[in-house]
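Sending over a structure as structure tokens; questions will come in a sec.
Only one protein chain is missing from this complex, and each of the others stays in its spot.
All chains are identified by letter, namely A, B, C, D and E, in their written order; residue positions are counted from 1 within each chain.
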Amino acid sequence: MNDLLQKPRKVYVSKQIEFNAAHRLFNHLRSESENYEIYGKCSNKHGHGHNYLLEVTLFGTVDRNSGFLFDLKQLKTILEEEITARFDHKHLNHDVEELRECVPTTEVLAVLIWDILEERLRNINNREISLYEVKIYETGKNAVRYLGQ
Amino acid sequence: MNDLLQKPRKVYVSKQIEFNAAHRLFNHLRSESENYEIYGKCSNKHGHGHNYLLEVTLFGTVDRNSGFLFDLKQLKTILEEEITARFDHKHLNHDVEELRECVPTTEVLAVLIWDILEERLRNINNREISLYEVKIYETGKNAVRYLGQ
Amino acid sequence: MNDLLQKPRKVYVSKQIEFNAAHRLFNHLRSESENYEIYGKCSNKHGHGHNYLLEVTLFGTVDRNSGFLFDLKQLKTILEEEITARFDHKHLNHDVEELRECVPTTEVLAVLIWDILEERLRNINNREISLYEVKIYETGKNAVRYLGQ
Amino acid sequence: MNDLLQKPRKVYVSKQIEFNAAHRLFNHLRSESENYEIYGKCSNKHGHGHNYLLEVTLFGTVDRNSGFLFDLKQLKTILEEEITARFDHKHLNHDVEELRECVPTTEVLAVLIWDILEERLRNINNREISLYEVKIYETGKNAVRYLGQ
Amino acid sequence: MNDLLQKPRKVYVSKQIEFNAAHRLFNHLRSESENYEIYGKCSNKHGHGHNYLLEVTLFGTVDRNSGFLFDLKQLKTILEEEITARFDHKHLNHDVEELRECVPTTEVLAVLIWDILEERLRNINNREISLYEVKIYETGKNAVRYLGQ
Partner (left out) sequence: MNDLLQKPRKVYVSKQIEFNAAHRLFNHLRSESENYEIYGKCSNKHGHGHNYLLEVTLFGTVDRNSGFLFDLKQLKTILEEEITARFDHKHLNHDVEELRECVPTTEVLAVLIWDILEERLRNINNREISLYEVKIYETGKNAVRYLGQ
């Protein structure tokens, strides 16, 4: 079976999930006016929110037996445990332990999600598969990608 | 000019804008546990948020002189003054005066936006034009429409 | 609470779900060539498939206590039981009892889903809420709406 | 076959096509400055352009034999002959005979397309089927619907 | 003409097409229960289906005479002959010769389409142009990219 995979084939597999969260861009080591100068309306006192769209991409050689790079049902479980449970319907400044000492910009969020998933995937990874990219669309018009560099 | 408009033509014109806001579904006349039973994770203490997509639809007869139902530049100004200024980068429970005594569900938000726009448009309206519909997509999967009924 | 709802407000609430199914447009009372003449490549022998996007719309008066028309968590459960379990990852011609004696066009599918949901909602409905519309996008370019007429 | 259609069922069937066209909002009975006052940058001298997305909706009773409201292959041919051939890769002000004495706003375009399709469909229509709606998205944010009123 | 291209410029040009196909994830060298363990509902007996969205990307130096990397009309013809004719409105397990001994996962499909297009483009290629990437969205939430590695 899967003669097309006799020659090893390296592919990128992406999965998107959404989480709905509030945040406020605010550095508590600075004054209100300094924060407003840097972050504008994104530092409004009570916060605002987004439908964050997260795209996670794995890279590696397709398994000849299954024809999969990675079982997407397993990836779904990982994303529910690590991402949905942590961020969905939460306030990033108040509810996410790892962001307590951070300004929760999309850049910082992408870096955090990379760190979380990279560690989780490293432990279950028995083949040549790696996390390739974490991409977050904060709105339909703005996105941040982090590739672990 | 505009011979096609010799016969009066009634059209629907829609414009979409986005605003990014936080909210919490919480009725302060009820207990935390009652709220959680009704609203689930949507009642999490510090709130969460959305990229709200608002679609406003006007209805009426096309103006034969301009070929417009309504000047969209003028509609843009109205939406910036009435919607963006009131809701964008805000926390609906804390920052919006009109929602103080409301649970800010999408249904309630649609009704409020209708009331605001209907009053504003009534005053500037010198032809047979009316607000037809307010539609809000809370996420890409859920939407509420209110037609003033 | 919810003063905006002192006056009864009638809204439309929509929810979208996707199901992935195969089908073949084929009338077994006709010959292969007659089927091909009517349905073209849609009658190819082994079937083809779609990511069906279903949008269900309810209509009624917003509940003043909750600020909801209908609990979307409950609607989600209903759609999983009635739609996902019946149609997702299925072959419409072989796996769906109700379609055995039908050509599974999008029109027929919309009518069937209306009948299923209308009956299910009728039984749980204790307020003035009704199924308003079933809309199915077979592709991003084609859609069918059925309103129970 | 098609027992679900024993009872007559009335549905709405929509099909989307895109055409890419240039236009200029300009009334040649008025001065350049009057045009600029009304149409702003939309009246820039050499025109601009859009990817117009057209959605045509038919309404009527599903045919019990075929399970179709209307053969979409036939509708595709009609739209290619009447819409694509007339508007795609054209300049609406210069290339479309019917718009010579019009300002080609989206409203006017929707009315024209309705008139064209309504006449074409009337002639081939042997069952109870009618054109229900012409909808044009000029951009992803603005749309006009005309229902023949 | 095309002074901007005096200096050679290397670009990526992408084109998307859709095909609607059925498939079943099933390895006929394994039992039904083994297949179900690996593939879950994707191995349901009669198959299911998708609107596959294929994005093909070419890479190379823009031709100074035409301003094109590659004539998209020619690419359209190639995709119709190689992709649409082979996969559209087909059952991947039964109708596609090259997949007979494969489990038609999205990964395998991306590899196959790469092999087909890479060979076809190699033969007509008289300038420094190459196939860069084949990307398939199986649903709006899952995608596979293959770059020939």
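Just so we're on the same page, contacts are C-beta pairs under 8 Å (C-beta built on N, C-alpha and C of every residue); 3 or more make two chains touch, one makes a residue touch a chain.
Only a predicted model underlies this, so the values are computations on that prediction, with no experimental measurement involved.
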Missing chain: touched chains present in the view: A, D, E
Message: Tell me which of D:C42, D:L58 or D:V134 is the one touching the absent chain.
response: D:C42
Interface with the unshown chain - residue positions in subunit E: 1-5, 9-17, 62, 65-69, 71-73
Query: What subunit A residues would touch the chain not displayed?
result: 25, 27-29, 38, 40, 98, 101-108, 110-112, 115, 140-147, 149
- line: Residue positions on subunit D contacting the omitted chain are 18, 20-23, 41-42, 44-51, 88-91, 93-95, 139-140
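Note that in this section only the chains that are shown with their structure count from here on.
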Message: What's the distance between the Cα centroids of subunit C and subunit D, rounded to whole Å?
response: 27
Contacts with 2+ other chains: residues of subunit D: none
Query: Drawing the touching chains as a network, do you get a line, a ring, a star, a complete graph or other?
result: other
Pairwise chain contacts under the document criterion: A-B, A-E, B-C, B-D, C-D, C-E
